[in-house]
Every structure is written in structure tokens, then in C-alpha cells.
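A protein chain is absent from this complex, but the other protein chains hold their places.
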Amino acid sequence: MTGAGGWVGGERVGATMTPLLRSPEDLEEARKRSRASYEAVRNYISVCGGTGCRGGGCLAVAQAIRDAVREEGLEQTLPVRLTGCHGFCERGPLVVIYPQKIFYQQVKPIHARRIVTRSAVQGEVLEDLLYKAPDTKEPIPHEEDIPFYRKQMRLVFGQNGAIDPENIEDYIALGGYSALVKALFHMQPDEIIEEVKKSGLRGRGGGGFPTGRKWASMKKAHSPDGRRFVICNADEGDPGAFMDRSLIEGNPHSVIEGMIIGAFAMGATSGYVYIRREYPLALQTLTKALQQAREYGFLGRDILGSGFSFDIGINRGGGAFVCGESTALMASMEGKVGEPRPKYVHTVEKGLWDRPTCLNNVETWANVPLIINRGADWYASIGTEKSKGTKIFSLVGKVNNTGLIEVPMGITLREVVFEIGGGIQKGRRFKAVQTGGPSGGVIPEALLDLPVDFDRLTEVGSMMGSGGMIVMDDRTCMVDVARYFLEFLTEESCGKCVPCREGVRRLKEVVDRICRGEGRKGDLHLIEEMAPEIADGSLCGLGQSAPNPVITSLRYFREEWEAHVRDRKCPAGVCKELITYSIDPAACTGCMACIKPCPEQCITGERKKPHVLDASRCIQCGACYEVCKYDAVVRR
Amino acid sequence: MDEARPITITLNGRPVPTAEGRYLLEVCREQGVDIPTLCHHESVSPAGACRLCSVEVRDGKGWSRVVVSCIYPCWDGMIVETDSPRAIGVRRLVLEALLARCPRVPVVRDLARRYGIRRPRFALEDHECILCGLCVRVCSEVVGVHALSMQGRGAEKECGTPYLSGESTCIGCGACVYICPTECIHMEDRDGVRTIWHEEAGVKSSVRRFELKYCKVCGSLVGPAGQLDYIRKKVGLPDDFHDLCPGCRATGRQPSATP
Partner (left out) sequence: MEMANPTTPSGCLCEDLDPILDRYGRDRGLLVSILQDVQEKYRYLPKEALERVSQALGVPMAQVYAVATFFKAFSLKPRGRHVFQVCMGTACHVRGAPLIRDKLERDLGVKNGETAADLSVTLESVNCVGACALGPVVVLDDEVQGHVTMAKTDALVRKVKS
């Protein structure tokens, strides 16, 4: 695996050997040096090294640019920097030329030479690589002017594109660990907790529990042997959400700094990051960041000479959604199966190894340095009455601009989907947006003006969850989406309690038959009868919220369910058993593109003559539908 | 440990004095309130897995919640309704689902019938194990040999020895057989061999065999050799301790030189 960051070419001015910082003064000295070296390099090329861009081939792009730099003999003057995720994954790989901040998107290795010689050296703007406004087709040279970024408020996520996540010096140069100094040397633990309380910060992992209150309970809890733990939940399991991944990959020290501050406030003796195995790059970045933090003296004994000692270890998750549940996560950290236990006794009192334990999610921890640095009043001025600050969402699905966005709480869904997201792909019709993952629900068009915050989303039957926003269009079947979540939950249920293990799969059995066109009269009532019983009866949050995706779908899209049960039809054209493919002879140009991909050879026809699809042999694989450029393959 | 604080709860409309932190199910049973359970046993720790003992708890100020009484600690002033519509709803869901899973298991059928469920609205299966985990808990908490575990997850979960094979730390004590509420763990002593196995719909798994030891005097069964070894090591008894049955040991009879 290639590292996420690093300067290539161009030694950094003033870079020194790792200093062990023994006091706040040491840190300020180090900061001066880091800043000088950070600012000394003004002309450089930054390539987004986030997972999204890697999927688009950014490592090859970075290599091609480095090669071009070398061939031009510019190693000493034009560094290439691989940064964390910028968020606009849809348009990746992303390249930015500094200091002009020219933003190139969908860059390929063949563009490398022009980027180096003409753009970075001569200052020319390569118009063909710029983002173009979808409506006016006007090219936009700067990142901040692109509509995707314009409505965002990137407080937590802002440094992601500016720093090399593998170099702690960058973080320090931009003010990193100054909140830690403030907390350790200028605040009492109780003041810190009070500040977090006052800020109104609520848990970003799903539940939205007030963070300050959790910290206060932990502070009060008694530990028989003095051991107390803080844990960062990086087991981001919500399908469709990846902000925690990007934060760790792009700015790991903000999370680490938050954890140290929290540990100091709550008197924790050690910390852990529980991280998903599916995120190898995040694991690598975090490992390196922890090591650097230790070398610099931000972790370990007597941090910055404050007398406070604390360190953070890594615990790798084994791949279980239920481990997002605090008690299951802690069981797994004790080497046991990830089964939750009833939380009648809270984990802040008896958590990991039965000791007081405070579990917060990645994004929650990353908010802490901001609050300490800029104050609770400032923080609480952002957002809505009961949901403060910003929230990072992953805006994905059938929307034009997909990626990670950070917006103030209270922004409307319409702004998110249509202004930041640029509307629906291929000009199709908006149908719903799903929030809250498998615990959340689908929100219909009529509620698009809903301000997004913890409580408003819950009111309409969904929830904030960890921040996935999956946009759906008229070709998304809402029954199929409900079935999808039930399948997910059936697989991910730990299987300990009966309502979740048996109830959810029986709910799925009913929805499955509806999708197959075998729905029975009374099935919709059966679903509505089972839903509250599963919610009431289940042991943990997974089961308690499992009916939400189905219930909201039924509440807002009942006609579509009825079409499946009564008419045996899938209006969106998704449920395999209920659809047929055919070729519209009027639209077919006879291009023959669909003939070869068909695995059953059931399409026949000659060039320039309308083709014919033998529906009796069709397996509904969708291959012809995908290749047809003329919308001549009809699915209904 | 501090003496638990005396408190009063309201149980089905009646004030009941008890101690803070005691599990609600215990208190209900003392008071003669019948609450069904399938995963509960006094000798092992509560799991809150079957959810049959769900009851509704209120604070009288508008807050209410369905909780599992086997593991819910009592607090002062709580109002408990053991057969509220919500609690009954959970029990009916659990029983309907378990009946569909295990349609032939008597204890499930009887309980389901008590709650008015005769035919589940779901596809019938042929399981006999309800995955209550009692066998796993008795084996680890009481016997201490950790031979069994719940394996896999979700709907695919199953219960038995590692790899469902005969190879395990099992000592053949049979505690799992006695505690299993659905009687899907079987035990048979025949021809000097004890066999213990899990069985669902005629399919046997986790089949393990143990040599049986008989009294050298009267020939009556003493127990499986493995279990006796385990006990002797744990308690520190002489190697020949189990050569005799308790009766013969008490009367001081010795095995004759020639049988």
C-alpha cells in the first residue's frame, strides 16, 4: 500500500529532526518552524489522495505528475503533495495548483505533463480540466466557487485538503494541538466538560446524545482500580456514510487531539480507536499519526510537561455492523463475540472491562478541539436550537455531485440535494432521500424543505444517524429499498435476541414475497403490526430501529407498496420478478450494441434494423438496458 | 457492598416493597406474578435474550418503556405493568416467531397457545433449538469447561461445540441436557459409553462420547471418566477416589481382590 502523503521533491525548508516537546513553549517554537516551512513552499501541486480519488486512479495521476516534474528537472522547486479527501469524490481524481488554487477535476495521467509545464509553471488555466457549471456550462477555476462547495461550512473538514495527513508538522503549522495546550494548562477538567456541555455538541455517530452530559457522567463514575477509558468509534458501519473514514485519512490529528482533551477532562487512563477493517488506508494513516504524536510528546507520559499521561491504542474491528452499538463494540474489544448487552447500566459507569468508558464517534472527537479553541458560545451560534455546529454528510446515490459535504445544522434538504448536490442525475425526478442508514428512513419530496437536524429528522420517522444521505430518483423502488435494509439487518443482527434475529428476518420474508409479486392481502397490516413489536422488544439499537426504513417507506410511498401487492407491478422497474424488458422498435437504431452483452443471447436483429428481445428467455440482468444509448430498451 | 436501599414499586397496581437494584423478574415471581421466560435460569447469569419476560415500566410522568424484567434493576417509584398491550405484543411476536422456527417443540407450542397463537403467519421451519444460550452459560459459568458456544451470527446462528464436532473440552456432565428448555440436547448411557448430542429435525451435531466409570464394588454408575477426573483435579481428591460409588465409599467396603 502506498502512503497517503509525503512531499516528493523539494526538501522542506527548515525541516528538523523530531523534537520531543516538553512544554507549551516547545510547541510554539515547533509551530514557528513548521509554519515557516509550510509557508515556504508556495508553488506546489496537490493531488487528492482520498479513497474516492484512489478508486478513480489518483495514485497513477500523482505518479505521472511526479514523473513529469522530474523530467522537467523541477524536483527542487515544484513539490507534489498527496492530501486527504477534498470531498468532491464524484469528480475525482482532483488536482489543485497552488498558490493560484486552480482546481482540476477528472484528471488522468495523460494530463500530467500539461498540468506541470503549462499550468504549474506558466500559470496557465487548462480550461478542459475545469469543473463546468451544469446549467451555464461556464468553467469554474477555483474550488470555493463551485456550487458544491459554496454552501458548505467546512469547520471540521476544512483542513483535509490543506495538510499532508502523514505529516504532523502540517497539522502543527496550521494551529494543531493548541486546543490541547489550552485544555491542559489553562482549564480545569470540569471547565472543559462545562464548555463541551455549553457548546451543545451532540454525538455524531447516530444517537445524538449530548456529549457534555456523557462526559459529566463518566467523570462522576467510580472505577474500582482507577482505570477509565475513552474510545473513538471508527467502526463506521452505516452503509452510505464515509465521513469518519475521510477524517481519519485526511486529518487524523484532529481526532487524536480531541481524544486527549476528552481523556484529560474525564480522567481517562487510556484510549482506543476501534477501526473498521474495511478501511486499510485509514488504519495506516492513523497508525502513523499516533506514532508521530507519541514522538512529539502529545501522547505518553507527562504530556507537554503537564503531568497528564495518556496513550491511545488501535483495535481493529472484525466486520460487524452491530459493533456500532457501544456494548457490542466493547465486548469485541474484550476478545468476545460482538453481542450487545442491555444498557440498563450505562457504559460510562461500566463499559470496557467493566470500567467507566466514554465512547464517542470520530466526528464528535474531531469537533472538540474546535470548541476548546474558539469557545462554546461561538460553536453554539452555529446550527439550530437543539442541534449545534456543523455536520458532515455523505451525499450519494442518484445526485449529480456526490461526495462529502459539511454544512451547518438546519440547512434544508432541498439546499443539500439541489444546490450542493446539483439536482438529480440525468435530469430525472427526485423521489426520496434516505438518511440514518439502516436505523433511519426515507424522506419524500413533500418534506424537502425540512431543516436538517437531529430532532426534525426523528420527527419525520428517520434519523440523523452518522450522516449518510442517499438520494433516490423515480427509478428507485421504495419497496426494494426497504427490502434492501431488511436484508442488511438480517445479515448484521447479532442473533442474540429473538425480536431482532427472528422478527426482522420474518419481516424480510413478508417484504421479499411482496417484491416477488406474491404479496398477500393483509401483508401491509402484518408489517405495521410487527414493526412496533420489534422496536419494543429488541435488545439494542439495531433491532429497536430496524423497522424504521420499512415504516417510513410505507408511510410515504404506500401506493407503490400497493402496486406491488395488488397489481403485481413495480412502478420503478426494479423488482426483477415484476418487470419485463422489451425493445421499442421506434427508438431502436439497430446498432447491435445490446446483442453481445446479453448472456442468454435472447436479443436478435440485423444492423440498422430494430432488434427483438425474446422475453421468455430474458433473465432481467439489465445488460442491454445499460448499453443502449437510445433508450430503446424498455423496462417495465 | 452497601446494603441495598429499601424502595417501593407499583406492580400491576399494587405497592410492593423491595430493594433497589434487584432484578424485576425476581420480585414479580416472589409476588406470584406469572411472567413467562425461556432463557432464564436461577443458576446462571441473565441474558435478556428471549425477551418473553418483557414488561412495561412507567415513571408516572409520561415516560414509559418496555424492558426485559429478568435483567432490569428496580428503582424507587417505578410503575410496572406486566401484561400491558405493548408487553403482550412483544411476547406474541416472540412466540409467533419461535413457533414458526420450532413448530414441534412442546414448550414453545404450549406458550404460544397460551397467548392465542396456533398458526404462525410465517413459513414453518424445523428447528428445535431456540438459541436461548442456557447451555452455553451453564457450561461456562457453572461447570467451567467452556465446551459450547453460540456460533455464527444473526439468522445463521447455531449452538454447539467448535466445528459442531465431537472434539471439545466437554467432560460429559450433562448440565446442558438438564437445562435445555426445548430438550434438543440429548444424552444416552449405553454399553459403558455416554453420548451427548444436539439434535434438530433428526440431524445430530456436536456428538461427543465418554467412557463411563462404574463402582468397583457394586458396579453401579459413578459417572463419565472425564468429568470425574475434572472434579478430582479441581477439588484435589486422590486418583482412586472415584473407584467407588458414594454408597460403597460411605460403608467402607473394599473391592475384592478377585472380581
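Each chain carries a letter (A and B) given by its place in the written order, and its residues are counted from 1.
Just so we're on the same page, contacts are C-beta pairs under 8 Å (C-beta built on N, C-alpha and C of every residue); 3 or more make two chains touch, one makes a residue touch a chain.
Predicted model only: the values in this text are computed from it and were never measured.
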Contacts of the hidden chain among displayed chains: A, B
Contacting the left-out chain in the complete assembly, out of A:24, A:52 or A:176: A:52
Contact with the hidden chain (one of B:84, B:161, B:182 or B:227): B:161
Chain not shown: contacting residue from A:179, A:470 or A:531: A:470
Residue among A:103, A:131 or A:488 that touches the chain left out of view: A:488
Footprint left on subunit A by the chain that the document does not show: 51-52, 54-56, 89-90, 92, 236-242, 245, 276-280, 315-321, 332-338, 353, 394, 396-398, 402-404, 434, 437, 468, 470, 472, 476, 481, 484-485, 488, 491-492, 494, 597, 599, 621-623, 626-627
Where the unshown chain meets subunit B, residue by residue: 136, 140, 146-153, 158, 161-165, 168-169, 203, 205
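Following the convention adopted for this analysis, only the chains that are shown with their structure count from here on.
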Sites on subunit A touched by subunit B in the complex: 320, 322, 337, 341-342, 344-345, 490-499, 501-503, 505-506, 509-510, 526, 530, 532-534, 536-539
Of all residues in subunit B, those that touch subunit A in their complex: 47-52, 54, 66-68, 71-73, 86, 89-90, 92-94, 97-98, 100-101, 121-123, 130-131, 133, 149-150, 152-157
